[in-house]
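With one protein chain withheld, the remaining protein chains of the complex are depicted in position.
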Amino acid sequence: MPAPASHARRLPASPGQAPQAEAVLTMLMFALRRILVSIPVLIGITLILFVMLNVVPGDPVALMMKEHASPEIVERVRAQMRLDDPLVTRYLSFLGNALQGDLGNSIKLNRPVTGLILKAFPNTLMLAVCAAAVSWIIGIPAGILSAVRRDSLVDRFFMGFSLLGVSMPIFWSALLLQYIFAMQLKLLPVSGFYGWQYLVLPAVALGWSSAGVIARLTRSSLLEVMRLDYIRTARAKGLHETGVITRHALKNALIPVVTIMAIQVAGLLSGAVITESIFSIPGVGRITVSAISSRDMPLLQGAVLFTTVLVILGNLVADILYSILDPRIRDQMGRA
Amino acid sequence: MAADPILSVRGLCVDFSGGRGDVRVLDDVSFDVGRGRIVGLVGESGSGKSMTALALMGLVPQPQGRIGARSILLDGTDLSRLGPAGLRAIRGRDIAMMFQEPMTALNPVRRVWEQVGEPLAIHRGLGRRAIRARVQEMFELVGIPEPQTRLDAYPHQLSGGLRQRAMIAMGLICEPKLLIADEPTTALDVTTQSQILALMRDLRDRVGTSIILITHDLGIIAEMCDEVNVMYAGQMIEQADVFDLFEHPSHPYTRGLLASIPRATGARVARRMPSIPGMVPNLAKLPPGCRFNPRCDAVMPVCRRHAPDLLRLGEGHVARCWLHEAQDALPKEQAP
Partner (left out) sequence: MMASLADTPAAAAETLEETSFLRDTLHAFRKNRMAMVGLAFVLALVAGAVFAPWISPHDPYRVALDDQLLPASASYWLGTDNFGRDVLTRILYGARVSLVVGIVPSLISMTIGTAMGILSGYVGGRTDFVIMRLADMMIAFPSLLLAMVVMYTLGANLLNIFLALALVGWASVARVVRSQTLALREKEFIEAARANGTARVTVMVRHIFPNVVPTLIVLFTLAIPEAIMWESSLSFLGVGVQPPEASWGLLVAKGKEYMFQAPLVALAPGVAILLTVLAFNFIGDGLRDALDPSMKD
């Protein structure tokens, strides 16, 4: 028998050391590194956003206030927004203030943008969480069933359904649901936000399209895994097919699905812009749309920045989750 | 053949239905495995040796593959009459299997001990603590150094040799009557290869497990096996005691295999599949007559018309070749 040490590749140096502690440390290091990497992306995005919003041809204040405002008010707002400073100075102070949680004042409402967004955010969050729940509750079982009963009628039905889901614009499926369940069947309220029943239709409308994506991904991922050798090993142990799927295939197959869920944040938050305006839910998405129509630049800037940061956070969480779920990636990250 | 064998296979056939109709990938395969014996299945890739193993386990790819047999007696139980549940109860408990590539045959996201001990949970209903203790014993038995530190490892954290030892531990954990090892050392380097083979021989001597060893390497056969079955294009073509086979190879194919092993010098480095001119025939387009006739150096006219049966040449020695038929017993040229 050769020396034991030659067999060990990446085990802790001393056998007594708890592998768990090391794993946690590796994970933290990876998370930290991953956060550091997304900082430049974040700064780049604020720059792009700032430049795009601040090169609007014409005077934004005059444009927004039209001819109603007196010259004094225009002057006050201009000074407040420091429109006469050079672009670079304005960007740096915008960035500095944003870091301290100050996104400026809404021109239209003359109130701090941060406060407006934070007040609206719980509504958006609730909508997004419910929509995500809808998409997982439909998408994952549909995907699993389709994979297990591959090429059956069930499979075709779910895959056809999911294709419909991804090919339908959200605003249209929202209107359709509104028409059928609120206007015709009168089962649920048409719009507004005064209780849980107001969330049902928006959440289904929003969750529907990502349910299709998740079902497809779950299916293809599970089919992929079911072809692998260790599935044959599990069968060779005498495990019944349900056990093979739940104990051996599912965890591996769902890893990519789980990470898609975190990336899904982008789709849900974009979709919220549409859903919130259709169902009149006072969330961040509706703020974005109304900021555009009232040409309230600081409010738009704040809302878009807020949403984008959330999306980047979602991607971050996806990456970290991936490394937690897959021990192979975890070790790779630890060594990188 | 051995009296009171542990396994006795008669008339095993496997058919695959595909786009161009059915293909018979295993044709009327019969063989015995004596108690405590190591029996080799040898042949080129595509000869049906791995398919034989999968068919014994009832693990032929579904839904394309269909298994049929006159009888598959495992210690008196006819596996060919068992339903899916009956076969599941046999798999992992009475017949265990280990595969060629231990990296892919182990689930990457589950700890080694859980996987190695899983047959105990399936067939004996043991609890986690008992399983863990038993896995540690098995790790000691198969020579995994510092077993307690390896229990919680993930497969990728072990070396190839350790993974294959873990696979052996998994196979033997329920003390099966029969272990099927499908190319167990092909993926390993030469040193590790001989360690694993020594371990298997040692375990056979100590535990008394009967082993079917599938390989394309006649060197391993000579080193390990008591009896040998040579397969070609889905058929058994020669069966003999290992000494008998190496002394008196009777099928031209077996002779070809043996002729290309470098002998005597001890420098048995190139243990490759010897080169017999031609290729394994496509099972969908078999030549008429003997399946080996296009590549045979002793081909006779009869070989191109009529398929030979297995002929008894001596005690436990059979070969599927017209060369050994008495001249007057050969089929007439005009025969059907």
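Letters A and B mark the chains in the order given here, with residues in each chain numbered from 1 onward.
Going forward, a residue touches a chain if its C-beta (ideal position, glycine included) is under 8 Å from a C-beta of that chain, and two chains touch if they have at least 3 such contacts.
On a predicted model such as this, the values are computed, not experimentally measured, just so you know.
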- Touch list for the missing chain, restricted to displayed chains, reads A
- So which of A:S70, A:N110, A:S167 or A:T242 would be touching the chain we can't see? A:S167
- For subunit A, which residues touch the unseen chain? 40-41, 44-45, 48-49, 52-53, 55-56, 163-164, 167-172, 175-176, 178-179, 183, 220, 266-267, 269-270, 273-274, 277-278, 288-289, 292-293, 295, 300, 304, 307-308, 311-312, 315
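We take it that only the chains that are shown with their structure count from here on.
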- Centre to centre, by mean C-alpha position, how many angstrom separate subunit A and subunit B? 51
- Sort out for me which residues of subunit B touch subunit A in the complex. 57, 59, 85, 88-93, 96-97, 99, 101, 104-110, 115, 118-119, 122-123, 143-146, 148-150, 152-154, 156-159, 161-162, 170, 191, 195
- Inside the complex, what are the residues of subunit A that reach subunit B? 1-2, 4, 6-12, 15, 19, 228-230, 232-240, 243, 247-248, 251-252, 255, 325-328, 331
